[in-house]
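Before I ask anything, let me first share the structure, which is written out below as structure tokens.
A single protein chain has been removed from this complex, and every other one stays in its place.
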Amino acid sequence: MWHRQTLVLKPRARGFHLVTDEITGQLAALADINTGLLHLLLQHTSASLTLNENCDPSVRADMENHFLRHVPQDAPYEHDYEGLDDMPAHIKSSLLGVSLLLPIGRGKVLLGTWQGIWLGEHRNRGGERRIIATLQGE
Amino acid sequence: MWHRQTLVLKPRARGFHLVTDEITGQLAALADINTGLLHLLLQHTSASLTLNENCDPSVRADMENHFLRHVPQDAPYEHDYEGLDDMPAHIKSSLLGVSLLLPIGRGKVLLGTWQGIWLGEHRNRGGERRIIATLQGE
Partner (left out) sequence: MWHRQTLVLKPRARGFHLVTDEITGQLAALADINTGLLHLLLQHTSASLTLNENCDPSVRADMENHFLRHVPQDAPYEHDYEGLDDMPAHIKSSLLGVSLLLPIGRGKVLLGTWQGIWLGEHRNRGGERRIIATLQGE
């Protein structure tokens, strides 16, 4: 069984956000799969998808601050049409990635106890973000 | 054909470890697949899975030292309940990732000549680590 669906994530402030429920809540077809995989592709180059801690918001704040220090806005970038957050957003997007593949068991995504799906919004005003979700399994 | 299996990796010291044989040795079902894919999801947020050099241990030591320098323990993290290695482990886990997808041909994982599967253990005492392996193919 194959199923493809476009998901839209609502606009968010710059930083890292827990979006597990916003994603799985849109995927009614998950319930039909006993063993399979869910693929997510974020169709942007200035945001990211990653798995990390699903409980303490200070982990997401510390992550944002780490990337502010290590992918600085004031480096000598040539590509800066859209402001100081433009090129750092492209770098963070490739460091963290824009794609996730997750196992499905008995209609549910099989994350670890402490794992959640994070959206990294790396622009000051990123707007809505679009994901192509592909489900396959039996 | 779909096959899902939970793998447990034995506890390891902090650092990078070559685990190709420990993983594929537990996957008897690999032999049944002529063309397919093996997906691995490490169900943790303070360790990682990556592909890198499968021969010289100094590559793994240099990698560990790179991450010690670039994801420092003494940054001003808010999340530090579990010690100085806590937040750096979360950052390294997202930088390197916790998931791999590998092609299968004639019952074997088709890695390059110099590629091996590395476990990044980013905690001082991480304990056993769990992987959900999903095999599919024909």
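As written, the chains take the letters A and B, and residue 1 is the first residue of each chain.
One rule holds in what follows: contacts are C-beta pairs under 8 Å (C-beta built on N, C-alpha and C of every residue); 3 or more make two chains touch, one makes a residue touch a chain.
These numbers come from a predicted model, not from an experiment.
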- Item | Selected residue (touches chain absent from view) among B:11, B:25 or B:105 | B:105
- Item | Absent-chain interface as seen on chain A, which is shown | 2-4, 39, 41-45, 70-71, 75-79, 87, 90-91, 93-95, 97-99, 101, 130, 132, 134, 136
- By the contact definition given up top, give the residues of chain B that touch the hidden chain. 35-37, 50-53, 56, 58-59, 61-63, 65-66, 69-70, 95-97, 100-103, 105, 110-115, 118, 137-138
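Definition applied: only the chains that are shown with their structure count from here on.
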- Message: Centroid of chain A to centroid of chain B, CA atoms only: how many Å?
- Response: 20
